[in-house]
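Take a look at the structure below.
Only a single protein chain was left out; the remaining protein chains are all shown in position.
Up next is chain A:
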Amino acid sequence: MSPTVAVVGASLAGLSAARALRERSYDGRVVVVGDEVHAPYDRPPLSKDFLAGRASLDDIALGAPDDEDLALEWRLGTTAVGLDPAGRAVLLADGSEVRADGVVLATGARARRLPGSEGLAGVHVLRTLDDAVALQADLAGAGSLVVIGGGFIGAEVASTARGLGLDVTVVEALPVPLSGPLGEEMGAVVAGLHAAHGTRLLVGTGVAGLVGTGRVEAVELTDGTRLPADVVVVGIGAVPNTEWLAGSGLALGNGVLTDARGATGNPAVVAVGDCAATWSGAAERHVRTEHWTHALEQPATAVATLLGSTEPAPAPVPYFWSDQYGARIQFAGSRRTADVPRVVEGSTAEGSFLAVYERDGQPVAVLGVDQPRLFTRWRRQLRSAVPSPS
């Protein structure tokens, strides 16, 4: 058998890993297994331009013309169901297997569902292209939408649906949406976009259940309120797709546990992207990161590891963005609860501003709303300020 690397997962992290293999002059077979039937596509637009009908499937395809040269073997529409403990074969749902000398795990995460919502029409999650197509079709005939979860996905769906003319309510369990990623002060500022654009935001409110038989009719809150809803979107986070690895001998936590370089306990197996919980020296724990930029960049390190490199892992500055109600939200850095944001440009009242989070007087993170130029400069500065790990 010719040398083979199996990449399990055909989204951004998997595609980036396959490209990285070729960039490192790996000339064996590269087999990419994906459970969706679609060729790799970009997920961020699913809640924004694609959902709004402004971007086509072609627009969001991740493949580039040069990808032909990569000579990848695609096994799409095929779910991996097991990894041989020796790490030499990936077992597929159709009963076949891919034998490989090296395996890159890139199976991503799936949307968490609301218990009790199974089989009820009109209730959606948004993670895959098929999810987005189904939601789009449902929104087209709907008058009201309730979004459960005020995180970035929920907020983006709310924003898109408002743009389509729906009556939208966002229900958030926490007192302040986005306080996890942005902190309470800035979370409140960004969540203020909802009210400014006619979306109702209910905070500190749990969901007791969904009402309806066959099709959803309302969302019932823990305080007894019933919110009528033609469509419900559940945006309450994601869970890593790692169940199929039970019995593989790999250490699993909130994701496949790896060292900082993406290595698992098996030298023939690395893990990347949303399915991996990678050791972070700065945080002193395994961290599972769901950011797009992470899925783009991290596979290069993991692939190098798989091919035998021991160079220290780069310590990139985490970066993510969100587009809501026409506002461009960008965040970079590692924020802790006690870090204090300070607005250094614009004002939160105007809606266009840049806030720098400081720890012991040092900038550690930056949030920009409609400040791409200045934000980019700060992001760069944070990048150069981060000492390389030893």
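Throughout what follows, contacts are C-beta pairs under 8 Å (C-beta built on N, C-alpha and C of every residue); 3 or more make two chains touch, one makes a residue touch a chain; residues count from 1.
Basically, contacts and distances are computed from a predicted model.
Novice: Consult the UniProt record of the chain that does not appear here and report its protein name from "Sarcosine oxidase subunit delta", "Putative ABC transport system permease protein", "Aromatic ring-hydroxylating dioxygenase subunit alpha" or "Rieske [2Fe-2S] domain-containing protein".
Specialist: From the listed options "Sarcosine oxidase subunit delta", "Putative ABC transport system permease protein", "Aromatic ring-hydroxylating dioxygenase subunit alpha" or "Rieske [2Fe-2S] domain-containing protein", the omitted chain resolves to "Rieske [2Fe-2S] domain-containing protein".
Novice: Would you indicate which residue among A:F152, A:W244 or A:W292 is in contact with the undisplayed chain?
Specialist: Checking each option in A:F152, A:W244 or A:W292, the one touching the absent chain turns out to be A:W292.
Novice: Which listed residue (A:Y26, A:W74 or A:W321) would be found touching the missing chain in the intact complex?
Specialist: Within the whole complex, the residue contacting the unshown chain is A:W321.
Novice: One chain isn't shown here. Among A:D42, A:D101, A:D167 or A:E358, which residue touches it?
Specialist: That would be A:D42, which touches the missing chain.
Novice: Touching the left-out chain: which of A:R99, A:R226 or A:R380?
Specialist: Touches the omitted chain: A:R380.
Novice: Where does chain A touch the missing chain, residue by residue?
Specialist: Answer for chain A: residues 12, 16, 19, 42, 49, 61-65, 292-293, 296, 319, 321, 328, 330, 372-373, 375-377, 380 touch the chain left out.
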